[in-house]
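Okay, so here's the structure we're looking at.
Just one protein chain is left out here, and the rest sit where they should.
First chain written, first letter: the chains are A, B and C, and each begins at residue 1.
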Amino acid sequence: MNTIRSELGWSTRERITVRGKDLPGEILGTLNLGDMAWFELTGTAPNEKQSRLFNAMAVALVEHGVTPSALAARLTYLGAPEAMQAAVAAGLCGLGSVFVGSMEGAAKLLFEAVRDGKDAKTLVSQHKRIPGLGHPLHKPVDPRSVRLFAIGRETGYYGKYCELMEAIGKEKNLVVNATGAIGALACELGLDWRAVRGIGVMARAVGLVGHLLEESRQPMAEAVWHKVEAEASQHLRK
Amino acid sequence: MNTIRSELGWSTRERITVRGKDLPGEILGTLNLGDMAWFELTGTAPNEKQSRLFNAMAVALVEHGVTPSALAARLTYLGAPEAMQAAVAAGLCGLGSVFVGSMEGAAKLLFEAVRDGKDAKTLVSQHKRIPGLGHPLHKPVDPRSVRLFAIGRETGYYGKYCELMEAIGKEKNLVVNATGAIGALACELGLDWRAVRGIGVMARAVGLVGHLLEESRQPMAEAVWHKVEAEASQHLRK
Amino acid sequence: MNTIRSELGWSTRERITVRGKDLPGEILGTLNLGDMAWFELTGTAPNEKQSRLFNAMAVALVEHGVTPSALAARLTYLGAPEAMQAAVAAGLCGLGSVFVGSMEGAAKLLFEAVRDGKDAKTLVSQHKRIPGLGHPLHKPVDPRSVRLFAIGRETGYYGKYCELMEAIGKEKNLVVNATGAIGALACELGLDWRAVRGIGVMARAVGLVGHLLEESRQPMAEAVWHKVEAEASQHLRK
Partner (left out) sequence: MNTIRSELGWSTRERITVRGKDLPGEILGTLNLGDMAWFELTGTAPNEKQSRLFNAMAVALVEHGVTPSALAARLTYLGAPEAMQAAVAAGLCGLGSVFVGSMEGAAKLLFEAVRDGKDAKTLVSQHKRIPGLGHPLHKPVDPRSVRLFAIGRETGYYGKYCELMEAIGKEKNLVVNATGAIGALACELGLDWRAVRGIGVMARAVGLVGHLLEESRQPMAEAVWHKVEAEASQHLRK
């Protein structure tokens, strides 16, 4: 059934309600931005441990330097500085299967494996490529994964999904990267795997605003453009 | 000069650095998502009061029900469920002059007015339309503004920009809406007005992920489509 | 090897060259917009028959009424009328696996089937879902497919890919929809299946500009918003 119905928010003259709570009275000043994200996704406010772990997972994805996504946003801003929202949007469009989407893949794989009682060996034999493993730079460990798993332990959320993810990494002799760790921890927290890519998307939106503010003060997009254009057409100019 | 240079983040094999701090060691588990946004924008971690106020400002913008932005995201997800990031992007594209952009307009106006020593009467006489004023539903007050100004007072950040915004509202006999309050508070916090629209963009990205998760479980986009299409072409079908 | 190199276009003070042709002298006034798309994709100008068929394929995808994509664009324009390009972008974001992407799927399936010598029966037995088949409204035939195949015959491009597509439709007892016909015809024309979704994307960009011009004169987005919002929150307002 497909009905027009949402539980997320509604307003009257005097009240603004989000998932059953009064936004001004019960949410503003009480929940931080990461807690609010959790509340949007689950319908309940996180407890202290959930808040600590979930915020760390989101924060880990905010900034990773001059990525393709940050570059796309900056190049877009160069042409439409009056529409910063569109530059953030352009940056988000590339968070697909290659980069951030692997979080979703890892979460789905782990969720189904635990449900179906599959171990690391079985998974490795059944899947040529496991999302959330490997990193071109961070070897033999991804320091974000180490830290996130540690926070998982401190908050009591390091469990069977994390163990399975680390076992798969050992089996394949590949580093568990940040997206693998976050996929596993999302399962531990009981989050729907369909929401997991979204954690990366919202986090990166934060980072992209940072890049655009820097671009407005210390621009690089025009220089990137001219440099790349010159190099790309050099062979034609002879 | 336009050089290719960024201060935001960089990585080596062992380290991931964001604005000079070690991401795993100094940021993860320490900063919440709103604090991280502040850190991205300013380069320093917020103190407790800044954290409280800034998180409240961002949280206020996360969810406002079935807005045009949420609908655009849901309709996009209907056609490309495999690319949730693009659905969030579609939802962000509409955060322009009419909705979230007014925050930027309010911040810029207040920043320049205080710098140039202009009072409410002068501003009202000089500007036909003041951004951040008026709301179709929330009258005579926007409860978010009331609460945000209260948190501003609690944290010591209710000052001349907020006073000016409220004075303009009285002069025009219009409610100071949430975007007006946030524009004023952003000035109090010393944030660059060019970053202010970005607070809304990042916050709404969080809310849009919430809408898309709900859409994946309890879809409305297809019903909206069929209903609107039928109504829009009714006069042609006769 | 991943080098920074493009063959598409470059300019000097006096000349603007696109794929080896002088843009002002050899292209403007000579190629129409569909021919130019062909030229971008293949590097040679189409002959008369290719031009006729390819333009028809693209034109078939421009306008299909108030679709989810058109609605997303209109709702985006409501919030950011100063950034029409972002509203078109929002509308394009939803052209994924469910709607326009099926063209790519059909082209890939047919291309590989002919290469590997598979017939309709084999394909149907191997694939639970065949892209390019079925339509909720147009039954027992999609009039666009009938016409496009007819133009294919007139231009000498109705061949083994089209026959296979129609045989699959018969086997499954499903209508070959416009995306199936276009996928097959793209194969006949020797186009790369990776470019096929792009034909739909460029065509829809044309249609979305039409919707946004209509929206600027005869708006519906605000009415859609209020209507849907009221219905979506009705159960919460009781």
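Operating definition for what follows: a residue touches a chain if its C-beta (ideal position, glycine included) is under 8 Å from a C-beta of that chain, and two chains touch if they have at least 3 such contacts.
Quick caveat: nothing in here was measured; it's all calculated off a predicted structure.
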Selected from B:S6, B:T30 or B:S216 as touching the chain missing from the view: B:S6
Full-complex contact with the absent chain, from A:G9, A:P24, A:P46 or A:G101: A:G101
Identified contact with the non-displayed chain, of C:R15, C:K121, C:K160 or C:H235: C:R15
Chain A residues that touch the omitted chain in the full complex: 65-69, 71-72, 75-83, 86-87, 89-91, 93-101, 220-222, 224-225, 228-229, 232-233
Interface with the unshown chain - residue positions in chain B: 4-7, 9-10, 12, 17, 80, 82-83, 85-86, 89-90, 93, 228-229, 231-237
Residues in chain C touching the chain absent from view: 2-16, 18-19, 23-25, 27-29, 31-37, 40-41, 51-52, 55-56, 58-60, 62-66, 70, 83-86, 88-90, 92-96, 100-101, 137-139, 143-144, 146-148, 151, 154, 192, 194-195, 197-199, 201-203, 205-207, 209-214, 216, 218-220, 222-224, 227
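Here, only the chains that are shown with their structure count from here on.
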Touching both chain B and chain C (chains): A
Degree value of the rotation bringing chain A onto chain B, based on Cα positions, nearest 5: 180
Same-site or different-site touching of chain A by its copy chain C, using the half cut: same
Distance between chain centroids, defined by C-alpha means - chain B, chain C (Å): 35
Where chain A and chain B are represented by their mean Cα positions, the distance between them in whole Å: 20
Distance from the mean Cα position of chain C to that of chain A, given in whole angstrom: 31
Two or more partner chains touched - positions in chain A: 4-7, 9-10, 12, 83, 85-86, 89-90, 93
